[in-house]
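With one protein chain held back, the other chains of the complex are shown just where they sit.
When the chains are written out, they are named A, B and C in that same order, and each has its own residue count from 1.
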Amino acid sequence: MDFDFTDDQLALRDAVARWVDKGFGFERRHHLAKAGGATRAVWQELADLGLTGLAVPSEHGGMGFGAVEAMVVMEELGTGLVNAPFAAGALVAPALLQAAPAEVQAEWLPRIAERSALVVLAHQERAARYRLHHVSTQAQRSGDQWLLTGSKSVVPAGDEADAFIVPARLSGAVDATDGIGLFLVRPGTAGCSVRGHATQDGARAAELLLQACAATLVCEQGFEVLEEAVDIGIAALCAEGVGLMGKLTAITVDYMNTRKQFGTTLASFQALRHRIADVKMQLELARSMSYYASLKLGEPAPARRRALSQAKVQLGQSARFVGQQCIQLHGGIGVTDEYIASHYFKRLTMLEMQFGDTLHHLGEVSTRMQDTAGVFG
Amino acid sequence: MDFDFTDDQLALRDAVARWVDKGFGFERRHHLAKAGGATRAVWQELADLGLTGLAVPSEHGGMGFGAVEAMVVMEELGTGLVNAPFAAGALVAPALLQAAPAEVQAEWLPRIAERSALVVLAHQERAARYRLHHVSTQAQRSGDQWLLTGSKSVVPAGDEADAFIVPARLSGAVDATDGIGLFLVRPGTAGCSVRGHATQDGARAAELLLQACAATLVCEQGFEVLEEAVDIGIAALCAEGVGLMGKLTAITVDYMNTRKQFGTTLASFQALRHRIADVKMQLELARSMSYYASLKLGEPAPARRRALSQAKVQLGQSARFVGQQCIQLHGGIGVTDEYIASHYFKRLTMLEMQFGDTLHHLGEVSTRMQDTAGVFG
Amino acid sequence: MDLQFTPEELAFRQEVREWVAAHLPPDISRKVHSGLRLSRDDMQSWARILGRKGWLGYAWPKAFGGPGWNAVQKHLFEEECALAGAPRIVPFGPVMVAPVIMSFGSPEQQARFLPGIASGDVWWSQGYSEPGSGSDLASVKTRAERVGDHYIVNGQKTWTTLGQYGDWIFCLVRTSNEGKPQTGISFLLIDMKSPGVTVRPIIMLDGEHEVNEVFFDNVRVPADNLIGEENKGWTYAKHLLAHERTNIADVNRAKRELERLKRIARAEGVWDDVRFRDQIALLEVDIVALEMMVLRVLSAERSGKQSLDVAGLLKIRGSEIQQRYAELMMQAAGPYALPFIQEAMDAGWQGDAALGGLWPGAAHHCAPLASTYFNLRKTTIYGGSNEVQRNIVSQTVLG
Partner (left out) sequence: MDLQFTPEELAFRQEVREWVAAHLPPDISRKVHSGLRLSRDDMQSWARILGRKGWLGYAWPKAFGGPGWNAVQKHLFEEECALAGAPRIVPFGPVMVAPVIMSFGSPEQQARFLPGIASGDVWWSQGYSEPGSGSDLASVKTRAERVGDHYIVNGQKTWTTLGQYGDWIFCLVRTSNEGKPQTGISFLLIDMKSPGVTVRPIIMLDGEHEVNEVFFDNVRVPADNLIGEENKGWTYAKHLLAHERTNIADVNRAKRELERLKRIARAEGVWDDVRFRDQIALLEVDIVALEMMVLRVLSAERSGKQSLDVAGLLKIRGSEIQQRYAELMMQAAGPYALPFIQEAMDAGWQGDAALGGLWPGAAHHCAPLASTYFNLRKTTIYGGSNEVQRNIVSQTVLG
């Protein structure tokens, strides 16, 4: 039981922090967002730092790092409000590709690690809400190839990706956990239409329409892989959220110590002081559960799923409170586009609608509750 | 649309307030509670004021007053923390007896109004929780009489009552709304055992065990009458709660303006000032919904039930917040038996567990929601 | 005590309902019901329609050409407009400056300014807030110096809502530095087309241009435009604030939006999800309780028998409820709240037809939801932040 970071982890954190400090200030971030969302350029810079290979096994040219390193990087990317598809491309995609045949891994994993290919999960369907097993996109065998038909929504960085990993149904009812295959689809393939758009948090996403589109099989029984990859995504969101909340809190503290009202600083009003104490509480609870999320990723599925849902519930509660209160503590300036706090708030808000919202995961926690209780329960 | 009280209603309020002021101070109340709960003596005094006949039709010697007068009295009884079974005996019981044959009404209603008979509803069963239709007590015809077998819990003032109104099953499954009869049972009848006990809020209740106990039929299809009587009970709790919260808030405000800490009054700390503002908010919301509850009692069942559940949800939220915060604002003195605030808190807490708690009624509101919204929706 | 409206009140409501149904342009109400962007023309055309009927100044007394309605009638009018999907009346002219002009303006000022307000032809803006003033409105720094028969105005106002459309602006200006901050403030009407007036947009976090900074650089304002006496402006401003009524709670809009939330929940498949539905049920209780509180105030105002000092509570609760329904709508949308396609805020936007047009997933009604959530964070900040309101409420409770 040990929550210290190793020197290597601290060095990793510093490397990301230095890049943010030097190359990713608010002006650039704001400009990227205004221009329609982050571009491949930022992803490329992260690749140049070697970060896109973080989770790629070393035999494929990556660093083969684990969950804690991913957490460290995500937290710093959150601190810097970096709107690049790092979690999608560098954490979730390699986890999915682990299930792929050797030749598919050999084709894609080195490119992710070294040549910055961007592969993203395209799983969201209109009626699915947050249920991973709700898959209506159909996969059909035609001769020696697979053809996919269906549509996927809000695919992260979808119009900048080099490939999509698409869950599609091989058999079973629309919400069966069995019969869900994973496929790799390249944009530009006949029958694959991509419509990109900006997102509320300054990134990009896309609507993906597949009409008998040729696809490469990743694996035929993909649901458990999908679940695990989404859990990795949830842990990444938790860490990013901690970075976002930590920085937003620091910004707010600075503001409270400088802004004057009625002849004195905001920081001298007890009601506001107690509010920031509550903000600190939510931040530290979220940080605790972010550790928990990452450290539980290696456990067997039932314990892992329960823990990740618990962490997402905490993230949802904390992000909501910290985001809303930090904006409120700023007053008018907090709701303007020109001020950085509102952008942290928007990203924090959008964490809620990714990989299952608080109510969804509360349901998961409730369903998976056991007689015992606690971290080791 | 008018929320003014008539002069008669104000006079009624004054009459109760004067009786509380003169005859029901904290010392007496505390003494009664310590001695095992309120006694018939208090009920008798309310009868002497003519109040027990409040809801009894004038042809039976009562005042035939309506819901607003009941609300006025209940609010004052709450203000005075009067632990007499007024709602049970003077409001709920007459509503139930309205469904009785003329001779049963003629026997009991005048005695309630004039000679202070205490008749109470005994409906709570072990496995029922708050579901009124869960009735396992059996009613069987034996010759020309009805015999009841079953047990009822936490019957208000049960060991001081002159009669019980008991829902019992004539037919159907244990949770069917059909087949629930209402019966009048007298303590002392063979097969009727009563075990009294004190309650957390300084009143009394009893466990009622019926073993082939002879009973008088009130009505054979009793569920709708039961529902309406319980709604009357809910409105009474809402009004009592407003009185309790109003007085507890006033006590807390006095304390904050006198008690000094760190060299100044509690009332000078902004964090505590904002807390009392939130207390005031909850009080006024509860008062608004208490009016709503009483004014909706005359509506058809669907609208009435929905409104009363909405009111109970508000009461639950307000009573919890006002009770907990007023105790917290007091500090140590607030959690002692010798100080009056803790007794207001205990009664406010127990409102939650009567006639359905907040989660139960939230479920009712959710089930009964319509497309429209609002007071008139 | 009676929850029912009188037959007269019901007849009044019916009259308003029918008139609104007949006169509210359907394309405008469709935008309002869908949370889409309203243009200046949308707002002003509805104002002019009301103006022609004599209802833009619906709270005005008959002496100034208003309908002379009582508190309940005003509420019913507001409710009918809100439920029908009418745009909120831009309040700066008819609701805010007009009562000040009626109470403290000269007969000449009344004759000059009120008709343009009543007709909806002249667009007014509000010049209270300044950079740095925040909740401390009396800290006015914009100076007005008397030079002959003019004031020379220098300074800056901010958070000027819809100031980009403004013809005139009423301002608190500092005419004296002596005494308490409150005593040296005057109430001045300024033609926004005057030389030296510059309006600069402030873009809000939702990307919309709703508020502005207004700069005054040696702006010459005729002394005739001063309301009442010099240095008494704070009194007039307070009078104005005191006349902000139950509408501060915006409960009628909340009712309309709750109905919309239910429609969205159905469309998104969460209406039958017990967890989500419970959130709606809780909000419904909140809205009924708020409406009852508003009705209690109306009843007290009309009868005059009991006073009910709950304006602060109405502001706090009303704003919290606005934020809550917006949050639930966004959460109902789920992943479809994430896209940010500004054009989709315009009615009739069809998007990229290649993918079937419209919003991702064809969930067109999701387009404005996140933006509205972000936008409404302002409601607990403006109009006296909820923290300031709690100060005020605690003052009435604790002394």
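Here is the rule we use: contacts are C-beta pairs under 8 Å (C-beta built on N, C-alpha and C of every residue); 3 or more make two chains touch, one makes a residue touch a chain.
This structure is a prediction, so every number in the text was calculated from the model and none was measured.
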{"item": "Omitted chain's touching partners, listed by label", "value": "A, B, C"}
{"item": "Per the touch definition above, residue among A:D21, A:D278 or A:E338 touching the missing chain", "value": "A:D278"}
{"item": "Residue in contact with the excluded chain [from B:A17, B:A198, B:I251 or B:A303]", "value": "B:A198"}
{"item": "Candidates B:A102, B:A127 or B:A190 - the one touching the absent chain", "value": "B:A127"}
{"item": "Chain C, residues in touch with the chain not shown (by the definition above)", "value": "274-275, 278"}
{"item": "Hidden partner chain, residues of chain B it touches", "value": "124, 126-127, 129-130, 151, 153-154, 193, 195, 197-201, 205, 207, 209, 259-262, 269, 271-272, 324, 327-328, 331-332, 334-338, 342-343, 345-346, 349-350, 352-354, 357, 359, 362-363"}
{"item": "Positions on chain A contacted by the hidden chain, ascending", "value": "1-6, 9, 68, 249, 253, 256-257, 267, 270, 273-274, 276-281, 284-285, 288-289, 291-292, 294-296, 310, 313-314, 362-363, 365-366, 369, 371-375, 377"}
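By our rule, only the chains that are shown with their structure count from here on.
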{"item": "Reference chain A; chain at largest CA-centroid distance", "value": "B"}
{"item": "Approximate Å spacing (C-alpha centroids) for the pair chain A, chain B", "value": "52"}
{"item": "Averaged-CA centre spacing for the pair chain C and chain A, given as whole angstrom", "value": "38"}
{"item": "Cα-centroid distance, chain B relative to chain C, in whole angstrom", "value": "42"}
{"item": "Shared-contact residues (touching 2 or more other chains) in chain A", "value": "269, 271"}
{"item": "Two or more partner chains touched - positions in chain C", "value": "387, 390"}
